[in-house]
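Before we start, here is the structure in question, set down as structure tokens.
The other protein chains are all here in position, but one chain of the complex has been omitted.
Moving on, here comes subunit A:
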Amino acid sequence: SGCSPCPPPPPAAAPLPPPPRRLRPFNTLDPLPSSDPDPPCEGSRSPRKKWQVFPGRNRFYCDGRIMMARQTGVFYLTLVLILLTCGLFFTFDCPFLASNLTPAIPAVGGVLFIFVMGMLFRASFSDPGILPRATPDEAADLERQIDSAGCSRPPPRTREVLINGQAVKLKYCFTCKIFRPPRASHCSLCDNCVERFDHHCPWVGNCVGRRNYRFFYLFILSLSLLTVFIFAFVITHVILNPSQSLTLLCTVLEVVVCFFSIWSIVGLSGFHTYLISSNQTTNEDIKGSWSTKRGKDNYNPYSYGNILTNCCAALCGPLPPSLIDRRGLIQSGTPQTVSQSNGTSNSSYASTQLHSNMVGEGRRHTARY
């Protein structure tokens, strides 16, 4: 079919079909059964990875291993604040404290610092639990179901589900063309539906959702400890050794940063500890979804009943894998045959192929990030 650099196609009588997982619907317009799906036949273009055609407003780095929101300015501010304060602490305060009190102080400080940075990177760079958008076939199927439900008035775009005895409304997402699972929400900044959406955190430069909530929580918890730690020992240093102007300037800077951080971060840690223990998201808490003010019988159907189970489930439960397969290769379809379409459904095949290839087929990389 016009690919001169390719080897001649095998005899049409018995082509070896690809394994079922990578089987694409045969294009009804192409009479040759050997419509070659291999990228070299498309020309010299190397196969692209799925993150390059990702529909949301995210940024990808390191060939799709790292993903963040579009606006990352505040994240760099967070990094600078932490690195600066810790840098000043280790340079100016730790030598005195290590020699006059105990070397355990910089050691503990170091461990806390590494843990804070690790959790920050994990929360910032991982997939928060983004739900991939519906393939055109799925979207068409849902539209059919929705339209058949309502006649003349606008069709209902909500579904009601009974979860553990509590009625929950599932909303239809017009961007992603899916009915959002319970607790999922569409982030307008990142333009994605995120599972168990908590909030979009500019300090972390990412959404906080099902897959990175525990990292976010551990980040703010360990950061609270680190801030209190630095604050306490800087004060100790100043008391034990009233010193020269340069060190005093650094000390003042550290104290100021820590003081304001403590109020905000410790408060935030406390708030999220409450959310975890009652198994709520920030989103639900703000909207008062499970508040008794809405109704006497209103309760949270996701809570396991006791604080310990709720905490364990949120922090130590199984970590679900990423659903978007960022680093998988796009298996290029044959969109050029759309021009020969003899019906509206055929154009959707090509886009189906392209979209379904983009969303799922041929998962070659298990994305753990």
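In this text, contacts are C-beta pairs under 8 Å (C-beta built on N, C-alpha and C of every residue); 3 or more make two chains touch, one makes a residue touch a chain; residues count from 1.
Here is the rule we go by: contacts and distances are computed from a predicted model.
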Which of "Golgin subfamily A member 7", "Proteasome subunit beta", "Histidine-containing phosphotransfer protein" or "6-phosphofructo-2-kinase domain-containing protein" matches, in UniProt, the chain that is not displayed: "Golgin subfamily A member 7"
Full-complex contact with the absent chain, from A:135, A:185 or A:261: A:135
Chain not shown: contacting residue from A:49, A:196, A:237 or A:272: A:196
Residue, one of A:82, A:187 or A:218, that touches the chain absent here: A:218
Subunit A residues touching the omitted chain (full complex): 12-17, 19-21, 23, 25-26, 28, 33, 114-115, 118-119, 122, 131-132, 134-135, 137-138, 141-142, 161-164, 168, 170, 178-179, 181-183, 195-196, 215, 218, 301-302, 309, 312-313, 315-321, 323-324, 349, 356, 359-361, 363, 366, 368
